[in-house]
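Step one of this worksheet: look at the structure below.
One chain of protein is taken out of this complex; the other chains stay put.
Letters A and B mark the chains in the order given here, with residues in each chain numbered from 1 onward.
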Amino acid sequence: MKKITVISGKGGTGKTTVAANLAALAGDLVLADCDVDAPNMHLLLEPEVLEKEDYQGAKLAVKDNQKCINCGLCEELCNFGAITSDFEVDEMKCEGCGLCVAKCPTDALELVLHKTGDLYHSKTEFGFMVHAKLGVGAENSGKLVSRVKDDAEEVIKKANKELLLIDGSPGIGCPVIASINGVDSTLVVTEPTKSGLADLKRVLEVVKHFNIPAMAVINKYDLNQELTIEIEEFCNQSNISVIGKIPFDKVIVDAMQQGKLVVKYDKTSKPTLALKKIWQNIQNKLKE
Amino acid sequence: MKIAVSVNNNTGLDAELDPRFGRADYFAIFETETEEVNFINNAAKNAAGGAGIQAVQTIADQGVSAAISGNMGPKAYDALKAAAIKVYVTKGGTLQEVIKAYEAGALVEVSGPTNAGHAGLR
Partner (left out) sequence: MKITVLSGKGGTGKTTVATNLALSLDNVQFLDSDVEEPNSYIFIEPNFEESMVVNRKVPVIDKTKCTSCRQCVDFCEYNALALLGDDVHLFSELCHSCGGCKHICPEGAITEEDRKAGEIKFDNEVKGLQFGQGELSIGEASAIPVIEALKEHIDNDKSIIMDAPPGTTCPTIEAAVDADYCILVTEPTPFGLHDLKMAVEVVRVLDKPFGVIINRSDHDSDKIIEDYAEEEGISILLKIPFSRQIAQLYSNGTPFIEAMPEWENKFKDVFSKIKKVFE
């Protein structure tokens, strides 16, 4: 059983599109959408939800108005500005540290677990999928990401499949780190823009730090041949294989508008052929 | 002396090694002299963050001198070192098998974390 996480550093490079199309080419696998802030895989794969769970992700301070004597000590102490001038708890700002709870002279405050998101176990055309969505304003600590990944790892053990494909989140923070923990390889999807290259470098620093192998795919490569070459050279110097290049082609968006994956929508299109080569290269790499 | 092993249930010596340390289901605390085994819940399993550290605190409070798991993240590893607890990893097996291997000196003591950890960098 192998695990791959698709990441990008920069948002919008085509991470989810590539991941979903690879899933279609793999045909029978387990999927995890670890971009819990802005999950998009389900838009391409139309999963049937089998189980849904209220994810209790954070503790927040809750005040019992009967006990409150309006002394204002909580407001004085709170480092996050989470107690209003009326001495109410601002749930968006509260980080659940418990200081107000510990110091309230009348025990009017307590820390209570709150729902911060939804977790789903679903079924798609290509296999089981675990995904989740954090609520607005929630703290994306990586905890829900770890939960999605852990659940997916249990699902794949039971389902006895060979590949776990994880759609990671953009950025370089804890959610990304949580989504690459313990995987066999990362697949970094980048684009030939200066912004894309800058973010590629930052995300590869993170990947390198944990000694996880990386492979790269350049999406929309023909948009800027010079930058594509620059990216290839950078990857070469960093010992990262560029295992494929996908052309900038409207057919990918057309397919999406029709609710289809490009590898199914147009089997002979250039992006489809590029994706097939990428899938072939991934399979070869995993065998190494 | 006492050793802690991360396990996936608390039924007995045929419990399987839990490959995770910080978020293991239970810890089996084995006393080498009396050969007694006690199972404790791992409260860190549901921690928002720093599960590895909370898990180390839990077993350190039991007075163990060694910890055995399948993997050890960087925070857990550092915490175990600070607590002067020796760290071993092994591939799998039942609690009985793991203890036997430990007593036979067949387990590898690690000198660094074995994986990335779930959050944050060191």
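The rule is simple: a contact is a pair of C-beta atoms (placed from the backbone, for glycine too) under 8 Å apart; a residue touches a chain by one contact, two chains touch by 3 or more.
Since the model is a prediction, treat every value here as computed from it, not as a measurement.
Novice: Of the listed residues B:4, B:24, B:37 or B:51, which contacts the missing chain in the full complex?
Specialist: Result: among the candidates, B:51 touches the missing chain.
Novice: Consider the whole complex, including the chain that is not shown, and state which of A:127, A:168, A:192 or A:271 touches that chain.
Specialist: Of the listed residues, the one touching the omitted chain is A:192.
Novice: Kindly state which of the options A:3, A:59 or A:121 is in contact with the chain not pictured.
Specialist: A:59
Novice: By the contact criterion defined above, which parts of subunit A meet the unshown chain? Give residue numbers in ascending order.
Specialist: Against the left-out chain, subunit A lists 9-13, 16, 37-38, 40, 43, 59, 77, 79-80, 92, 95-99, 102-103, 111, 134, 136-141, 170-174, 191-196, 198-199, 202, 205-206, 220, 223-224, 227, 248, 250, 253, 256-257, 259.
Novice: Contact with the hidden chain only, please: which subunit B residues?
Specialist: Here the touching residues of subunit B are 44, 47-51, 53-54, 56-57, 60, 75, 78-79, 82-84, 119-122.
Throughout what follows, only the chains that are shown with their structure count from here on.
Novice: Mind pulling up the subunit A residues that touch subunit B in the complex?
Specialist: Residues 57-59, 96, 141-143, 146, 150, 174, 177-178, 180-182, 206, 209-210, 212 of subunit A touch subunit B in their complex.
Novice: Please name which positions on subunit B make contact with subunit A in the complex.
Specialist: 23, 48-49, 71, 73, 115-121
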